[in-house]
Structures are given as structure tokens and as C-alpha cells.
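All protein chains but one are shown in place.
After this line comes subunit A, so read on.
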Amino acid sequence: MSGSKPDILWSPHHPDRYVICDSELGLYRIGPAGSAETKAGTLPLSEDTAATLLAINSDTPYMKCVAWYPKHEPECLLAVGQANGRVVLTSLGQSHNSKCKELIGKEFIPKHARQCNTLAWNPHDSNWLAAGLDKHRADFSVLIWDISRQFSPDTSVAADKIRLSAVDVDSGSVVTKPLYELGQNDACLSLCWLPQDQKLLLAGMHRNLAIFDLRNISQKTFVNTKAIQGVTVDPHFHDRVASFFEGQVAIWDLRKFEKPVLTLTEQPKPLTKVAWCPTRTGLLATLTRDSNVIRLYDMQHTPTPIGDETEPTIIERSVRPCDSQLGSFAWHPSAQNRMVAVSAANRVMTDFTVFERISLAWSSTASLTWACGRHLAIEKDIATKMRQRAQLRYGHDTTQVWRNHLLAGGDDPQLKSLWYNLFYILFECTEDPELKLQGNKHALVYSGIKDIVKVSSGGPEVDAEPFLRSLEQGREWQRAAAVALFNLDIRRAIQLLHKGATTDKGDLNLSVVAMALSGYTDERNSLWREMCSSLRSQLRNPYLLVMFAFLTSEPAAYDGVLYESSVAVRDRVAFACMFLNDTQLPRYIDKLTNELQGAGNLEGILLTGLTRDGVDLMESYVDRTGDVQTASFCMLKGSPGDVVKDPRVQCWIENYRHLLDAWRFWHKRAEFDIHRGKLDPSSKPLAQVFVSCNFCGKSISYSCSSVPHQGRGFSQYGVSGSPTKSKVTSCPGCRKPLPRCALCLMNMGTPVSNCPGSGKSDDKGDLTRENKLAQFNNWFTWCHNCRHGGHAGHMLSWFRDHTECPVSACTCKCMQLDTTGNLVPSDGI
């Protein structure tokens, strides 16, 4: 600490103050960089923080060690240990209040002068200050001072006091009698109070670590070791202590104090500081001489040493707060993993936060979770989003199509634009019989543009006012102003901007823009035009940008508006329709379409519609995002049959179905299939399972189902509400009775009246559920192995409690044969 060795101490109670001590004490306050109070005197510590020097204290020369008073009051009271062994209380940047005044300047003088190596305030009784001194043949090396003790002239030693300078005695602020004296004829290099008890002091003595118990000072626990420097207790684990010797750190467990529980890899250079992180358990930072890295040892997974002889694994890594060689560092007392480091020379300080190691985990539902320090984040992968959206029935709103973007979460502007566009297209298609069957691009583009022209920009015959009102309600001031301007109503535009500036939480800059706008002149070479065209690039809002681009543009050259990609496609298309001529317009639309297709921007569906071009666009969207869900629903929805046949579309749909299966969203998958079947009848699957009569071999559903070969009949068998069919218990082909249910022993076809095993689901309250179950309860079910079976409801309740076949002589473990039988759908019903 003398001269070349600076050290840092954080204030124990002010999270923004610290002291650097080298030849003098400097108190700094740390604050955000570039704040309003940035003055010439601030020193940058990092990109975000800077330090201001608040006070300097150079009253105490020959400083060897410093310790900060641990209590709130008096704040900023420091104990300084000097080269001659004296301990002085001093303060920094304090208006000396009365409480503090008595203490400041107080000196504690050992009988024999020698260097003071270390100081430690007692955490329980803040009047106790322990000082560790070098060896003297006739004196003690650990002195515990009571700072509240007054100087009392001791007559027996008064004669010896002649050496004390007159000033010292006069001020009455000198204490020469310690409360406790420990470690005779020994040297003390480091000290630390044990948090367990006020009277336990751990000291690094010459060649041993000793625990002094002040309740009985003739006794001490000690262990011979060289690692006696820098003893420090882990703040999170009070039995764990670190100390070091030259390049080696030893970690001790006070419950098993005979030898270190572990020693860390030896560094080539001697260590200068070892400190536990106060905000994270088991993280130890070490610094060696002439080094620009701080080594961190993560002992997070250290098992307790009881009965565990194997050395625990330690994760070791280095951080480099700055390029220069480090003199010292200090952990911030409360901010997580934060430290300030000071360079060995020139007192260059760096505010630095150790980046925590990241741990990753996949959940069973394929969402990715990662933890960093105390932050836990769940990565919103597209799969996670799709899963959530599937649960919200995204895509299933077939009438109010635009609502699907709300089901998707309502936070994706592209999806919003997509579903609104689809809504308008479908709406217009159904409204306009001419367009109803035309799926070609031209018709849809035309429809889209016409639609937007009508709504957003309106010719002279269409009033834009209702649209402007709706934008006003949505607080889209800039967009409203731009629309008004494009309708050549500059007065209305200015009024809208002004309104935007004056409403609460409005942006005051808007009135400045309004002012600039009001200066518009169509004079070609005016200063206004020149300045606006050069300064407009600094505007952030795209709508303000295009307003000035429009006003300063050459006639019929509107590239500044048309190719401003942050402006919504529909607004640009509307603009193009108003201001481009018949040759420019198709060219622009083609160019824009290609651009949006390439980017996979769903806003482009406005231009392409759900055509083959739309599939191309959707393809690049899926390539970019992987969102097969939106692609499936979207392509199923509006597009004609041949588009759905496109192998890419089929691929998306199949992938989405697989995804739902993989999530065990079987009900959702079924819903999707039904939904799909409605929109694309060709996708309905053919029957795959038939129940045939044991005797004649004919399908028992064949003759009773009115829909031949659809295979759906068998599920309707016995289910239908018709009383004649419900009584059928024999094969419709050969009239032989159907097999019996293994449980109720009734012939199949008999409706399950009172399921013996389904008592739990017999609750009267849930009638709809009961009805559904009743239908399914009558189904045929059988084991593919032993061929025993019966009513589905009976089988379900049997296998809820058993694994073996219900037929008494059969030992088939039917339930265990079914790998998916024990899986439960994760989406409920």
C-alpha cells in the first residue's frame, strides 16, 4: 500500500462509494457516465460508469493497511495502520459531527514500534479493532483496541510516557493500553474475525494460522502452515476460510482445521490479494503481482469435506478488467459480481462486472432455458411460440380471420399485417362475386391496392377523415400526418402533429416538426428545401422521414417514399397508386413484390395473395423463421386447391402435424386435421381399421353404415342415437352374435349402461364430458396380442388399475405392450 501498492475498499453501506489508498486516501463516488452532472473531474471507469473524486486525506503518512468502520454511523470512519505500528482513526469527506469528532485523530500506540500489517473491525462489537503487527522479542503481535476507551494517564507507566510527544498527550486522544494482547514473541500478518462469535479471531501468524478465543486467551487453536497471509472468511459459508502464501491459496474448513481442504493451483508470481465474492457463493478472486488478470475459482460444487477424501472440482478462469497491470481490486458489497480494479501505476480505475458462466437446459417441451447469475431466461424459440399459439387455438378462427394475430400473441407486426390482409382479401372476395373464383395474382394485387387506396389515402371522392380518426385513436400521429399530407392536406397534417405533441405523454419534438412543415414552400431553390433535404436523414421516425422526402422530392421521383422500408407496405402501395403513373406503377409493384418475396416478409402477401408467388414468399419466410404453423394455416385458408397441392405446402402441413404429435397435442392435431379436412376435402384420410365378423369375415360396419368405404361407420356403430341401430348385437351379414365384452360379458353392440369401472367419471356435473365418454365407451377395443377385448370404456377402467388381460386364463400383459398407452395427451381436451 505504500506508494506502489494501491488498495481499494468499498464503503460497507454506500454502494456508490469507495476509497483508494496508496500514499494517501482518496474517496470516490461512482455514478453513471455521461449523466447531466458529468464534470471535468470525473474519471471514466467503464462504458457506463464514471467516478468523481470527493475527498482526499493525506494526514496519515506511512500507511500500511486500512479498514473501514463497519457501522452506518459514523460513516466513512477509517482505521489506518501505520509503518510504526500506530493505528489512527481518520475520516474522509465528512463534516465533522460531534459523534465522529471524538474518534477522529484518535491514536492507538503499541509498546514497541513495528509495522502494522493488518487491521480488522469486529463485526459484532464495532468498538473493537484488532491490529496485527510484526514481531517483537518482548511484545505481542495481535492487539485488540477498544476505540471507545478514553486516555487515562496510568501513574505506573507515566514516567515512561516522556517519549510521547506533547501534542499527543494534550489532545487526550492517545490509547496505549489494548483491551487484549495476543501472540507474544510472534508476528501477525493477517487477521479476520470469525462471524460465529464476537470473541473468535483468526490470525495468520508467523508459520501458523491461529484461532484466538478471547474468552480464554491462554488457549488457542492453531495449525502449522506457510499459508498465513490474507486470511478471509467466506461470507456465505462461515466455516470456510482462504489464506495464501506466495503463489498458492489454501482453503480451510474450520471444522477440520488440521490441513487445508484444498489448495489451488500455484501461480508463478506471488499473490497480492484474495477475496471471496460477497454476492455469490463459493467464488474466490485472486490477484498476483505484475499481472493484468484476476483469476476466479468457482467452488460452487464443493461438497462438504466430511468423509469426502476426493478433491472437489473447481472451475477456474481468468478475467481481465483492463489492459494495464493491476494493483488491487475490490468486490462491490451488493451489486452482483461487480468489482472495481485499480492499476498498479497511475491509479487507473476500472468498473468491471464478471460475466457469469451460462448454463443451458432444454426442457422436455423443447424450450431452451439458460441461467446467468441470478437471471433465468427462457428463450422464446419459434417452437415454443408455436406450441403456445397451438394452445391458444391460433389459426382456428375462420370467420374473423384477423383475430388470429391476437391468438398468436398480438406482438408480431408481420403476423398482424398478414392476418389483416387475409381478412380483407377474403372479405372482398366473398363480397365481390367477380373476384370470388379468380385466384390469380393480378386480381389479388389489384384488390389489395384498391382496398388500401380506399381506406388509407382516398382520392378526392373518398374521405380519408375516418381513417385519420382511427389513427388518431391509435396515437399513430406521424402516420396520420403522413397520410393527411399524401392526401395533400398539409394543414390537417400540421394539426395532427400539433395534437400529437400536446396530448399527455406526447412527443414535444412533433411540434418542432409541425413548425418545419408549416414553412413549406414550393419554391425550387429555397433555403427550406435545401435544409430539409439535408437534415431529414436525421429524423428517426420513418413517416416523418417520408413526409419531408415527399415535400422535397422532384416531381414524379418518389424513391425516398417508395423505398423507405420502415414504412408499412400497404401505405407505400397506396402512395404508389396515388402518385405513380400507369407505367411506373406495375414496375414498382413487381419490384416491391420481388423484394418482399426474397426477404420472406409477410406484408408481401398483400401483393402476392395466396398464390404460387405467395408460396414462394412463404417459403422464404419459413426458411427464415421455421414457422410452419403460420404457413400451414395461412396456405390452407385462402388459397385455391392447386396451391395446397404444392409439395412445399404439403411438407409444412405434415411437419406441423408431426410437431403436434411430438408435443402429444393429439387433440390439437385432430382439430387441425378436421380443420384441414373442411378446407381441403381431399386430405381426409381413408379408413384404416375395420372390424370384421368372426364368422363371415365381413365388416360389421359395412352394411349398417350409409357411407360405404368411409370406414367411419364402425365408430358410428352402436353410437348413433337411432334406437333401431343401437340394439344391433349381431353381425349384419350372417346374423351371428358379435363377441362379448370380456368384462361385462354382454355382446358387443350393447350400449354401456352403467360402466362398473368408470365410477370416477360418473360425476353428474360434467355432462358433456360424460356424453362424449359414453360414445367412446361403446367402441370396440381389443388387444392386438391376445385378441381379448370389449367395450372401450370397460377396458379403460380395467387397465387403469391392471396391466394384465381381464380374461381370467389369459396372462397377456396387454397394457405393457402398448408403448403409447401410458402417455397422456398434454393438451387436455
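A few points about this structure:
The criterion applied here is as follows: contacts are C-beta pairs under 8 Å (C-beta built on N, C-alpha and C of every residue); 3 or more make two chains touch, one makes a residue touch a chain; residues count from 1.
As a working rule, contacts and distances are computed from a predicted model.
The complex appears with one chain absent; UniProt names that chain "Cytosolic arginine sensor for mTORC1 subunit 1" among the candidates "holo-[acyl-carrier-protein] synthase", "3-methyl-2-oxobutanoate dehydrogenase (2-methylpropanoyl-transferring)", "Cytosolic arginine sensor for mTORC1 subunit 1" or "Histone-lysine N-methyltransferase, H3 lysine-4 specific". Contact with the omitted chain, checked across A:Asp186, A:Asp351, A:Asp571 or A:Glu603, is made by A:Asp186.
The chain omitted from view is touched by exactly one of A:Ser23, A:Thr52 or A:Asn84, namely A:Asn84.
Only one of A:Thr176, A:Ser243, A:Ser343 or A:Gln629 touches the chain withheld from this view, namely A:Thr176.
What subunit A contributes to its contact with the hidden chain is residues 2, 61-62, 83-85, 109-115, 134-138, 140, 157, 160-164, 176, 181-187, 206-208, 210, 218-220, 222, 224, 226.
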